[in-house]
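The other protein chains are all here in position, but one chain of the complex has been omitted.
Moving on to subunit A:
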Amino acid sequence: MMEISSLPISASHRSKLLSAGYTTLSSLSAVSPLQLSRDLNVALQEAVDILKVSSESCRVEVQDGDVEFCKGAQTAWDMLSEEQALRHISTGSGDLDSIFGGGIHCKEVTEIGGVPGIGKTQLGIQLAINVQIPYDFGGLGGKAIYIDTEGSFMAERAYQIAEASIWDTFDNFGCQPKEIPEKLKPESFLANIFYFRICSYTEQIALINYLEQFLVEHKDVKIVIIDSVTFHFRQDFDDLAIRTRVLGGMSLKLMNLAKKFSLSVVLMNQVTTKFTEGSFHLTLALGDSWSHSCTNRVILYWNGNDRHAYLDKSPYLRPASVHFSVTGKGIRDATSQCKRVRMM
């Protein structure tokens, strides 16, 4: 694993990085140039240069890791460094990224649940766009598969989110709008989403069985979003044992795909009310055995008029709750001045 001390940058930058707490390359992978320039008290352009150097070093490291992997020998140490070199997919909100541990992780299955209107579809579209942010701009430069079971995906909304995401990314790197390359237009971001509309649970199962073949042909896909995994499983299942088995098989396949193709799987889930200990409370749909089928679980909920996200399950992160908002540009941090007026 590469340390800051071996980065080809000036000695003063190196000491500034170390004293600001950036000791490893991975600690630089999720930081924006603006943030870095503030933390180091250097000019924005200097921060951009540091990040450019570090991302190039990161890439070299990934290639080295691949060679190791091909030999079939991989120690836990290799796995750790490979994982740290992996980029995460940003949700568009730094606060929301933080409860996921820096963004949505590849090789993992993440489940996101919440009431209608809380922003599950918005987050899904945002991730399908943000996964495409080029590597040089802190993204993964990947493509997305969007599996729509509810009919809520709207291309015009995806276009708005793509436009805002491109602008914000360039803005963060201090680039002028005229420097935006032709291929980074909202149109090409939309065209890089493979959209599947699913109308029954049999279609859903058939598609998930076919995904492996599709992914072999499209290795640049870095995220699979199913919005929602639940809809078609809430009817026609009188025998819950069969449903549990079908869902179990599906989640196993998705976990394997996430690992094999080093991509992120995001499953949107609905919520339902459950009666326990004399009162009703909200819980995610599909039952208790389903809750074992994802690596991470985040619940989106209303707190008054504010949207919050709660990390309910994670193998290594603490349960935490953050405030986020859905804006015209997409998912963003909640700021106090954009507090919504209570509906009368």
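Going forward, contacts are C-beta pairs under 8 Å (C-beta built on N, C-alpha and C of every residue); 3 or more make two chains touch, one makes a residue touch a chain; residues count from 1.
Here is the rule we use: contacts and distances are computed from a predicted model.
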Checklist entry - Considering the UniProt annotation of the chain absent from this complex, which name among "Ras-related protein RABA2a", "Rieske [2Fe-2S] iron-sulfur domain-containing protein", "LOW QUALITY PROTEIN: DNA repair protein XRCC3 homolog" or "Ribosome-associated complex subunit SSZ1" applies? => result "LOW QUALITY PROTEIN: DNA repair protein XRCC3 homolog"
Checklist outcome for this item: Cross-chain touch to the chain not pictured, restricted to A:172, A:272 or A:295, is A:272
Item to check | Which of A:18, A:175 or A:191 contacts the chain that the document leaves out | outcome: A:191
Checklist entry - So which bits of subunit A touch the chain we can't see? => result 115-117, 121-122, 145-146, 150-158, 187, 190-191, 193-197, 199-200, 203, 206-207, 210, 213-214, 230-232, 234-236, 270-273, 275, 280, 282, 301-302, 305, 326-328, 340, 343-344
